[in-house]
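As you look at this complex, bear in mind that one protein chain is not there, while each of the others sits in place.
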Amino acid sequence: MIAGIIGATGYAGSELVRLLSGHPDVDALILSSVTFEGGRIEEVYPNFLGSISAPLAGPEAALEADVVFAALPHGVGEKWAAAALEKGVPFIDLSADFRFDGDEDTYAAWYGRRYAFPALREFSVYGLPELNRKRIREYAGKKKVIIGNPGCYPTGASLAAFPALSPRPDGKRQAAAGTVIVDSASGVTGGGREPSRSFHFPECSDALAPYKVGSHRHTPEIARNFAAMSQGSGVPSGGERSVIFTPHLAPMNRGILSTVYIPLDESWQVKAPGSSCRPPSPEVEKQAGRIRETYAEFYRDEPFVRVLPAGVPAATGRVRGSNFCDISVHLDAAGSTLIAVSAIDNMVKGAAGQAVQNMNVIFGFDEKAGLEAVPALF
Amino acid sequence: MIAGIIGATGYAGSELVRLLSGHPDVDALILSSVTFEGGRIEEVYPNFLGSISAPLAGPEAALEADVVFAALPHGVGEKWAAAALEKGVPFIDLSADFRFDGDEDTYAAWYGRRYAFPALREFSVYGLPELNRKRIREYAGKKKVIIGNPGCYPTGASLAAFPALSPRPDGKRQAAAGTVIVDSASGVTGGGREPSRSFHFPECSDALAPYKVGSHRHTPEIARNFAAMSQGSGVPSGGERSVIFTPHLAPMNRGILSTVYIPLDESWQVKAPGSSCRPPSPEVEKQAGRIRETYAEFYRDEPFVRVLPAGVPAATGRVRGSNFCDISVHLDAAGSTLIAVSAIDNMVKGAAGQAVQNMNVIFGFDEKAGLEAVPALF
Amino acid sequence: MIAGIIGATGYAGSELVRLLSGHPDVDALILSSVTFEGGRIEEVYPNFLGSISAPLAGPEAALEADVVFAALPHGVGEKWAAAALEKGVPFIDLSADFRFDGDEDTYAAWYGRRYAFPALREFSVYGLPELNRKRIREYAGKKKVIIGNPGCYPTGASLAAFPALSPRPDGKRQAAAGTVIVDSASGVTGGGREPSRSFHFPECSDALAPYKVGSHRHTPEIARNFAAMSQGSGVPSGGERSVIFTPHLAPMNRGILSTVYIPLDESWQVKAPGSSCRPPSPEVEKQAGRIRETYAEFYRDEPFVRVLPAGVPAATGRVRGSNFCDISVHLDAAGSTLIAVSAIDNMVKGAAGQAVQNMNVIFGFDEKAGLEAVPALF
Partner (left out) sequence: MIAGIIGATGYAGSELVRLLSGHPDVDALILSSVTFEGGRIEEVYPNFLGSISAPLAGPEAALEADVVFAALPHGVGEKWAAAALEKGVPFIDLSADFRFDGDEDTYAAWYGRRYAFPALREFSVYGLPELNRKRIREYAGKKKVIIGNPGCYPTGASLAAFPALSPRPDGKRQAAAGTVIVDSASGVTGGGREPSRSFHFPECSDALAPYKVGSHRHTPEIARNFAAMSQGSGVPSGGERSVIFTPHLAPMNRGILSTVYIPLDESWQVKAPGSSCRPPSPEVEKQAGRIRETYAEFYRDEPFVRVLPAGVPAATGRVRGSNFCDISVHLDAAGSTLIAVSAIDNMVKGAAGQAVQNMNVIFGFDEKAGLEAVPALF
């Protein structure tokens, strides 16, 4: 199979190149770059020398492939999606353009533009396999499919909260009650390859700060994912769920850590509430263990979600370079708020890796194909 | 004046040495170190060569000074406090031993030991000047005074939340309602000078992770500070306030960033609540501005608290090396939760700088004396 | 094939685990750890969860494998080498114990001990394939073989200098004349997993310093490699070549950069020598190009050495996670000193990767098997 990548020289694009070059079902790559058209990928990324060698063509060339990935800024890729759809070539889009399906108003409110080709949303599906793998497969079956690959923060936040938001198979009430708070920090690669003051080494090294507090555009994506899971529909629909999301920039290259505070439904709380002035009681530890088991059960068949044993907190350093999402489950001392922490590599599960995972789902490949890199601790 | 430092060779101790060596009212230092007794400070810290030179004696020597600082592990300094008290020398303790006053049970529950000299608490006062400067002065007036210098996390968390917790002078209801969530990240100096796996460069570099989720022993200190401010007593008493606290380790040397989520009393909320699926409304921005003004007013006379203008988020990189606590004020899109973010240098306002500030308060020096370092951005 | 690893829980050991778990010719691993015997590798390295799972046995268990790797401190593995030899199992040793062959005096002078089993050196060979691949194969043919896997610094330094030291096939004189200076900097993983003050995050973060100037024990290994290449013997013998080696510790996790200054034989110098007060002349650039071609030619068939094109300096960030050694070739302005810069990942080509490469040579596998990871720029 041949894979095409439009926007191959950005950070997410270059990660796609790296991952797809090692994919057992991908025979060749067609790469495209507006900025570097006419050059070669190994000139732009000399780290690829001797491993990957390919010319950088225009976007049309990439459309000749059997699957097309687009790693472009928001708002410029719709026409390529339309072209791919016409050819019957699956299109996996890493921008936000296809993450909101028919809810164009929400998209427009945050991204400052309306859909150029609204009709494409009939064929687009939100590509978070852990939320709606079945639906992705259905769409893929229609041969015409566009994947709205999830944002990096929404991936980590959603996977941390899903088991608590999911309607209980046992008829028990959903664990989450009330507004969920998502406190996240991202490595600097999340800002992309374009130099700017914010990502200038001396300004972000040895420092930590929040940004876009209360106004980051991943907020509606998170809210919609939470709602979709709450409704058990497996599809983000017009619904929403109240969410507070605060992103931070951390002085590291890769990784997103999300600390998610989920107020528990009374039925999930500890009976004898603890105090903030006392260490957690054995009962709190026990209840944390039960919820941990619920989480593990929820993700039992997921190839990329690791619910960590007690005592091992999620850490970005343990998922480096892999498609894993690590989740650790904790309770506050009072036993009334679930603290679920997730760690992903923002460039892999948060971007390129998840895109490859979506390709695997669409084509019926082993979902782990090309994504078996063992995380390196350093 | 002569200042004595017991535990001068730990990180907090060495910062005390550095700060006090530049203090206009301190003429000489007497340094003590158990580990390096008999050596010299500039051998242990060659960065001091040519600037600071002093022998390292036993703790008794330090008691000959006019004020004694102790930067020791918890549980080993009480006897020196007792000795200082007997001599009528103010004792400023950077451990947790004197942070809980008469509430020995809370101390014992988290630190695993009971007070060796319980009677000392008659003379001890919690040294957060922004909370109880008046009381510190009263105690100082009695000539026999022990300062329980606050923990690093509690300092940042408390200053971020205080204006929202404080009873309103205008009779309006207190802004904060319900459980406050404190999500913090610390630089690695917070772990001290003793090497360990957790602080081994390859294990914490380029990585982010939480630790002691739901069970960090700064939790009760935060809860008590919140209660004290809520009660308007200016003194942490037996009360508490429900708090959830999650510390993280960030790959940087200095700094603590605390993102504090404070559910607002209805009277402080925006009338037309926003949605997580829409950017903040102008009304939300306006209300955030009002709360920012409330914060600025609250801290108007504080020499070390900077309430930042809109658009400037608190960032550890902007308080580096200084005794400042920066606070930025935000609202979530719904307009119902206050997000107050504080940044301190954990080694200065979070430890040694605050200790010097307490000395200044006790002796009636200019509170900024010795603490006028302008923060370096890098 | 089954591979055994003695010392699987150190940093080099854990990299071996990671690399071998993805090796196409390795079916299973037997892991051993003195410190964690009885535990499991995924408990010690939770980053392996879901990818690699294996118990940690005693060293004897590892000897049941078809090949044994030892990643132990110097001086403790000889007995396991002896045991492996007896069983006819190839033994690949990552310590310095088998790097000096019969030259026990040099080993003893730097490592402070004499050989416990001197007779083993009849079967040991220095495992730098680019120096003596042929000889490694010969030893492997004898079925009894011990590989002295090279040190990290010597690998980078040697590969940077070899083409200049090699006798010229064209009868021209060897490029290098006089003492070679090797100025290197290593990431902190080079110090291993054991916490210490030197590798404590706050002490080495945001800082750069040399260590063991003029007295690092990789110096004799470098000198011997240089001599071996100079003599064209392909085998480090008793000879030596004058070398000055200065290692530095750099605030990064992985990578060794070596800047190697090689005084040029007159026949290789630019005829009209430039001045330090003028930019390099076109003639200097031209001569640098010729030497670059000589380097490229020298390494033409080497799978892991990349001689970089003009304008691309060697950088540790471009070999991250790979077994590549990147080399960039430069001349000083005067045109009389060659500046060859090499970059390796100290944990891969500098340790575990090279060990796997040696296994591939010994067993006749594709030399790149298990080592095809494309370097990630970040």
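Order of writing sets the labels: A, B and C. Residues in every chain begin at 1.
We adopt the following convention: a residue touches a chain if its C-beta (ideal position, glycine included) is under 8 Å from a C-beta of that chain, and two chains touch if they have at least 3 such contacts.
Here the structure is a predicted model, which is why all the values come from computation and not from measurement.
Listed residues C:D27, C:E86 or C:D206: the one in touch with the omitted chain is C:D206. For the chain left out of this panel, the touching residue among B:S14, B:N225, B:T294 or B:N358 is B:S14.
The chain that is not drawn here is touched, among residues A:I5, A:A65 or A:C204, by A:C204. By the touch definition given at the top, chain A reaches the unshown chain through residues 11, 187-189, 193, 195-197, 199-202, 204-206, 251-253.
Although one chain is not displayed, its contacts with chain B can still be listed: residues 11, 14-15, 18, 21-22, 45-52, 189, 205-206, 253-254, 306, 308, 312, 317-322, 324, 347, 372-378. Chain C residues in contact with the hidden partner, per the touch definition given at the top, are 106, 109-110, 179, 181, 183, 185, 187, 202-211, 213-215, 217, 219-220, 222-224, 240-246, 248, 250-255, 257, 259, 261, 275-280, 284, 288, 313-317, 320, 328, 330-334, 336-337, 339, 341, 343, 377-378.
Throughout what follows, only the chains that are shown with their structure count from here on.
Of all the chains, the one whose CA centre sits at the greatest distance from that of chain C is B. The mean-CA centres of chain B and chain C are about 48 angstrom from one another, to the nearest whole unit. Within chain B, residues 187, 202, 204-206, 251-253 each touch two or more of the remaining chains.
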